[in-house]
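Before I ask anything, let me first share the structure, which is written out below as structure tokens.
Of the protein chains in this complex, one is absent; all others appear in place.
And then chain A:
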Amino acid sequence: MSAPVSETATQALQEDAPVEKPPRGTPWWANQRIGLLLLVVLLGALFGVLRPAFFNQQLVIFPLLRDIAMFTVVGLAQLCVLSIGHMNLAVGRMAAFSMMITGISYDLFHLTLYSGLLVGLVAGTAIGALAGWVIARTGVNSFVVTLALDFLLLGMIPLVYTSLTDNAAFVVKPPGMRELRNYSLADVCVGNVCGSPAVPQLALFAVVAMVVVGWIYSRTRLGRELLMTGSSVRAAELSGIPTARRVITAHAMSGCLAALAGFMLAVSTGSIKATIGEEFMLPSFLGPILGGTLLAGGFVSIWGTLIGTALTSVIRKGLDLLGVGLESLNIYLGLILLVALSTDRVRTLLSDRSVLGGPPLTSPPPPKREGEPR
């Protein structure tokens, strides 16, 4: 039985107060994603003008896209936990752990390339779920739990490698791994039409990950409940969302994507070793945050993650081609990111002011309208 609201009550509830209009949507030029995309294009063009070699399909574009694809998946791994307002500091080590399991499955059980990947994904999901379970069970901050897990894996993984392998890497490569590394869309043909040789096949993994994660967050109950949990755990709990289970799910998804990223790295470097994923942690935050995903949870942007990742990768590659040394490269990268993030903030402020005329704001969500009880 439902409790329909009768006419009388509906009548009583109608107010003659004007509709409470939200502050008008931010104008297009203040859209973070579009701004970033423009920046990527501009920087790409700039690097191309300065060093025409930047547009070399095989030597630059191909590996660049491979990097972007991999770091996008890394970013998505972080995005899953960011969606509930958590962090996963062990994202790289989870990748290493999963690839260790995958390596064992190739080395000892001679699995095929894709069965090994599957085993790795399962291992990643499991270790992520474990992290989530500990967080949900103990209520300890995700930062602390994943940091602890990171240390645990940091010690454990090399031990396993040294006891199972001779030179700290699994040498058995399943058939198809080398091909996957070098194949581009030019090797995928429908009739006579083949893809671009600049796009690596590995990038398809990122596309699949984006589609799946995007679908979950935009179309399913799970995704919505994750976002609600991220917005307010207490309100979520009191609305009947099983928040503990959602925390575990988010971390499991993170672990699974970390494993996928680890696999992509293993394929593109051609070796499965203990150091996989060491460089994942910082980029995992950069992509999503640049792209507009909230650190506090409740809002994610899949496209933004791709564009944010693309921005950092393009900058890195471009500066590298310009012959900037590694140390200076990091300085420039840091500066450019700072500028990118702060111009973004300035843009939001400007658009808020032109829309609202209110005082400057200190936080991104639209301000409450004046005149309301606070």
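Everything that follows uses one rule, which is that contacts are C-beta pairs under 8 Å (C-beta built on N, C-alpha and C of every residue); 3 or more make two chains touch, one makes a residue touch a chain; residues count from 1.
One rule holds in what follows: contacts and distances are computed from a predicted model.
Taking the options "Sugar ABC transporter ATP-binding protein", "Secreted protein", "Cytochrome bc1 complex Rieske iron-sulfur subunit" or "Electron transfer flavoprotein subunit beta" in turn, only "Sugar ABC transporter ATP-binding protein" matches the UniProt protein name of the chain that is not displayed. For the options A:P52, A:G240 or A:G323, the residue in contact with the chain missing from this view is A:G240. When you scan A:G128, A:P200, A:P283 or A:G298 for touch with the missing chain, the hit is A:G298.
Only one of the listed residues, A:L154, A:A169 or A:L222, touches the absent chain: A:L222. Panel shows chain A; residues 1-6, 8-10, 12-15, 17-23, 216, 219-222, 224-225, 227-228, 231-232, 234-242, 298-299, 355-359, 365-366, 368-374 of it touch the chain omitted from the view.
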